[in-house]
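With one protein chain held back, the other chains of the complex are shown just where they sit.
Chain IDs A, B, C, D and E follow the sequence of writing; residue 1 opens each chain.
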Amino acid sequence: MTLDTGTTAWLLTATALVMLMTPGVGFFYGGLVRRKNFISMVALSFIVFALVSLQWVLFGYSLSFGGDIGGFIGNLDFAGLSGIGMEAGDAGYPPLLFVAFQGVFAAIAMAIVTSGFAERVKLSAFILFALLWTTLVYDPLAHWAWGGGWASVVGSLDFAGGTVVHISSGFAALAVAMVIGKRSGFGQYSMEPHNIPMTLLGAALLWFGWFGFNAGSALAANSIAVNAFMVTNISAAAGALAWLAASWYRGKPSSLGMVSGAVAGLVAITPAAGFVDVGASIAIGAIAGLICYGAMLFRLKKGLDESLDAWAVHGMGGLWGAFATGIFATVAIGGYSGLIEGNLNQFIANAVGALAALVYAFVVTLVLAYIVDRTLGLRVSEEEEYVGLDISQHGERA
Amino acid sequence: MTLDTGTTAWLLTATALVMLMTPGVGFFYGGLVRRKNFISMVALSFIVFALVSLQWVLFGYSLSFGGDIGGFIGNLDFAGLSGIGMEAGDAGYPPLLFVAFQGVFAAIAMAIVTSGFAERVKLSAFILFALLWTTLVYDPLAHWAWGGGWASVVGSLDFAGGTVVHISSGFAALAVAMVIGKRSGFGQYSMEPHNIPMTLLGAALLWFGWFGFNAGSALAANSIAVNAFMVTNISAAAGALAWLAASWYRGKPSSLGMVSGAVAGLVAITPAAGFVDVGASIAIGAIAGLICYGAMLFRLKKGLDESLDAWAVHGMGGLWGAFATGIFATVAIGGYSGLIEGNLNQFIANAVGALAALVYAFVVTLVLAYIVDRTLGLRVSEEEEYVGLDISQHGERA
Amino acid sequence: MTLDTGTTAWLLTATALVMLMTPGVGFFYGGLVRRKNFISMVALSFIVFALVSLQWVLFGYSLSFGGDIGGFIGNLDFAGLSGIGMEAGDAGYPPLLFVAFQGVFAAIAMAIVTSGFAERVKLSAFILFALLWTTLVYDPLAHWAWGGGWASVVGSLDFAGGTVVHISSGFAALAVAMVIGKRSGFGQYSMEPHNIPMTLLGAALLWFGWFGFNAGSALAANSIAVNAFMVTNISAAAGALAWLAASWYRGKPSSLGMVSGAVAGLVAITPAAGFVDVGASIAIGAIAGLICYGAMLFRLKKGLDESLDAWAVHGMGGLWGAFATGIFATVAIGGYSGLIEGNLNQFIANAVGALAALVYAFVVTLVLAYIVDRTLGLRVSEEEEYVGLDISQHGERA
Amino acid sequence: MKMIKAIIRPERLEFVKKALENQGQYGMTVMPVEGRGDQKGISLQYRGGAIIVDLIPKVQIEVVVKDADVDRLINAICEAAKTGKIGDGRIFVLPVERSIKVRTGEQES
Amino acid sequence: MKMIKAIIRPERLEFVKKALENQGQYGMTVMPVEGRGDQKGISLQYRGGAIIVDLIPKVQIEVVVKDADVDRLINAICEAAKTGKIGDGRIFVLPVERSIKVRTGEQES
Partner (left out) sequence: MKMIKAIIRPERLEFVKKALENQGQYGMTVMPVEGRGDQKGISLQYRGGAIIVDLIPKVQIEVVVKDADVDRLINAICEAAKTGKIGDGRIFVLPVERSIKVRTGEQES
């Protein structure tokens, strides 16, 4: 097949859109912390993006998409992008474009994990952790689902990374939060988000970029991409309104709740976007909004300082999305049937894929965080935490 | 015709670009209000986007593009998107993509209307109003111009929504402002924009997204799209400089004036983008800047609190654009001639189309706003207005 | 050749992406100045964009790409875009799209130059200067490299404007700073960046838009575009980490350093993006980060108030990029060999092209700035500088 | 000399400035503050818990004046700042021992 | 009357407000300030040079009270604001000659 310029154009665009999501996460998170850690939150996202971009071309891509080793990880045949041609292969676009597109996914996954580190992480330790996590958690999970690993073999469906990106990062953030411990003062006095408009800006960039994330994952400018685009938007809308309504019921309809619900809807539709129709996407989004809202309340009740709710929104939203894919998949859209069309196997395959990823991501993250904590120390000193990471880690002030 | 991947790629991109305009409106408006209503302004845009996205797939699209009923509105054949295939039709892209692209237009129209509600609207009443307005004002107007309704039959040209989106929302904002009444303190003390840089950011997002709005409306990646792209940019530039110059003449060249002029130019070129050449776009943009600036001064002189000038910029800019399309349309670009090429009929058709939409939007909005006001009450209490909508409606602080 | 919809789609998108970079520069710069000049910095970028857009269609494009006059400049055959057809030519996309794409490059070049004017320029003089500079510096340089001028004849390679956009604007900013003089108080008290998060936002927009800048410069949705996309991202990442590391070594790893390094990497890869491979891009970016960091320290030590380091980052980064293209160009990517592949001629051609542009841009800018200063006066009064340009030039407050 | 320290509604600031100007008092120092008094608080709410906001934005004006002018200026401020609703603010008068003009070094007391 | 002017850690504000409330003192005016004292500064660094930051964010509370209440309230503030670490802040007591309620014009002294 020769190069298809339309598909190439769309994947170039989609890659750029997904790239923008990483600073989007930075601003989303940055608005939620206290002013003294605003720069730190945004900077962590940028640093992740730069680090993971390099890791990806050096060996991360190869670990994810290289020749399969035991269903678990790829080999190093593509390390340094050796053997990645520029000629369009069977897919109609240059393989190098696939590398670029997949690379921005790896970056945003790690950016989401910064939630668990918020306002207390030591920069040097964070950098080490980020490299380890991407290599030992993200890359294997990408291989499982998309690189020919066991999950794709058992038939677990993950269209655009609900499991690979969201379950993994959400549960990783939870593990990180447990190792690094609560922010000093957490639970004693309120830590009001210092700049909600910046969070709304981040949410706008995320919603925008997610069209590249999901519709780009069709890997073609075709009707699957169009369907993914549409259900992505509808699920986000439904999630936004569901969380808004639920928080209204219990108090006031906060804008933060609304955008958190939108992100919940976006997360949940991610694994499903190529397999479900618009009707299903309303249900998937709305239920995601409610589940993630509930998860956040649960987290608060437990006094867990997974500070910016990556677990509640990405982890639990991703989990719901994986199940929902197994429930709502319809042969008319993507060629697969889910539970509703009577295919219990699909549901089981998806549940297995999701839960295995969850356990793997949680446990390995726990171990990595523990190791980094014992060696470099994950956390800044109390005094540094008090003056804030902007000043103590970056020597800057927002 | 089979699917054209290039056109599909461009329409996916254009839809994403237009989506970003709705938060763009939120930030543009949010910077103009007082700090205590910043979140509110941005949140209204987000809520509109979520609500209208759902309304659109449930029945809005069908009302707009369903089988014609008396030239006035579409039937419900496409409700719930039934019958919307994913196979590329005659157009070369999947019909579902057209639904998505048109849906983001419906959302931004209602987002523009929030200008008339600024800093005083009760959230619950707003949500009801937004649903009614989109259904009873936007959907019929879209049908008139693009869905086979009477305006397209009489030959009124509206390339990308000058009438459907801008005249309608601009005059609707005026009607809303008349029903809801002035902000308390309006005219007594100054209500300085609290964050002009955020307005500039919103303007940047609008300008950027407008390329999708206008060049996407070619519904193909072709030379019409290219022409629309180019004239859009030039009209915006001319509008920005014209308003800047005019405000300089009367005082200082404010950045707000500049971006308001850019938006005026963007609005005015919208109906014309597929029909006029670059030379005409300079005139259209520059005159738009002057007309809208004058309209704003007139509005202020009249003591009307259409707070963020949707009427002056979108309403009057759209009106000028509709006339301008009838004047400058050239057969060389889009196959239609306007007044300058001696075709008075085109001018009349456009004037009729625009004025009918204007009257319809204004009157129906007046009635809807009145009904919502009498039932739920459009306005917050004086105390709530005093503390600001961020706290009183959302329980948040910027 | 008929119109290629995929290539057209990609170039439409790329043009929109590059457009967003100009406000991106505005926010990048705006965050770095003192609060009282925030609006001014952003407004200068917007004004440049509007002005240059008009200049470009009126005569700028023709001066750059019109029939060659003595290798130095284009003639006025295309003035007012006369003779620019809408039919796809040999390239597979409408020539008008090339005009639009090139136009946004001209705008951002002048926007970068605002660094040298920061916090002290008189608006009227700036507007005159911007028109002169674009016409007498940018347009000839674009002609030299891309319009059939002498530089393309001698074989100097500049893929996406490292010389035309970055060397020119960076050294122009230096010349401007020398003519306009230091900000009052420079060197006496600290002028702390007032809003680093806005600079980070600007950096995010720049990085995002740069994909359009470089990958769009392939002028097709093909494998050259894909390669350009990939190396752009990797060079940015390497630049970010290099500057971060270097500043860490000397103190703290500031977020500003990180994004400055990213921009340095983006600048340096610009001329090379279609000619080098991913491995080379790591070296190019990392070395760019270090060179530009060093240049900035040098500038500070010399007490030069080229306020926002356009010279250090764009000028010196562009210079390195021009050399690097001559060093790392590999026949496998773009058909040209550089020094490493034994082609000294390429290196010399690139060095000659870059240095000639450097000298021309610096000297002509010096003269233009001097003339404007002697006539209109480039600088505001001391009192106006003290209250800030937002108030004194625009009558506004951030 | 005395310092008149007035805490008022932000939207009355222009009126108070004008009123003071009419009394010939131009110099003043202004800063945004938050206050509570008889005005009740509001309950805020974030993604999770609720926060009580009982500090309402106000503007504080400090004017240092001759003893003889105090009453006149207080009256002017009161009149200009008053809306009659809870939250109109307070004025405090503090003794000032001396006042120095930085530019000239001239002292008053 | 006296003005109690307390400069405290921002994160202790809620505790101090509660403590004053418990003492029956509701009215107060609050503003963010920056201060230095025994607490050491920090060195900031921009693209080029370094900047010493020796001003740490604090919150300043002003409460105007009857003379008799001063000691009680100072104790309440101290208790609520104390963490025992350097940077806990200071309280100053200034004389106030009179206090006027803008809304009613009523004066106390």
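By our rule, contacts are C-beta pairs under 8 Å (C-beta built on N, C-alpha and C of every residue); 3 or more make two chains touch, one makes a residue touch a chain.
Please read all numbers here as calculations on a predicted model, not as lab measurements.
A.B. asks: Out of E:63, E:81 or E:102, which is the one that touches the chain we can't see?
C.D. replies: That would be E:81, which touches the missing chain.
A.B. asks: Considering the whole complex, which of B:107, B:256 or B:273 touches the chain not shown?
C.D. replies: Residue touching the absent chain, from the options given: B:256.
A.B. asks: Residues of subunit C in contact with the chain that isn't shown?
C.D. replies: 36, 185, 189-190, 387, 391-392, 395-397
A.B. asks: Even though one chain is hidden, which residues of subunit E still touch it in the full complex?
C.D. replies: Touching the chain left out of view, subunit E contributes residues 2, 6-8, 31-38, 54-55, 58, 60, 74, 77-78, 81-86, 88-95.
A.B. asks: Since one chain isn't shown, list which residues of subunit D touch it in the complete complex.
C.D. replies: 3, 17, 26-31, 64, 94-103, 105
Going forward, only the chains that are shown with their structure count from here on.
A.B. asks: Looking at the contacts, which chains touch subunit C and subunit E alike?
C.D. replies: Touching subunit C and subunit E alike, sorted by label: A.
A.B. asks: Check the residue numbers that subunit D and subunit E use where they touch, and answer same if over half are used by both copies, otherwise different.
C.D. replies: Shared-number fraction below one half, so different.
A.B. asks: Take the average of all CA coordinates in subunit A, do the same for subunit B, and state the distance between these two points in whole angstrom.
C.D. replies: Centres of subunit A and subunit B (C-alpha means) sit 34 Å apart.
A.B. asks: Return the distance between the CA-based centres of subunit B and subunit D, expressed in whole Å.
C.D. replies: 44
A.B. asks: Hunt down the residues of subunit A that sit against at least two other chains at once, touch-wise.
C.D. replies: Those would be 4-7, 9-10, 13, 190, 192, 201, 221, 251-252, 254, 256, 395-397.
A.B. asks: Quick check on subunit E: which residues sit in contact with 2+ other chains?
C.D. replies: 43-46, 50
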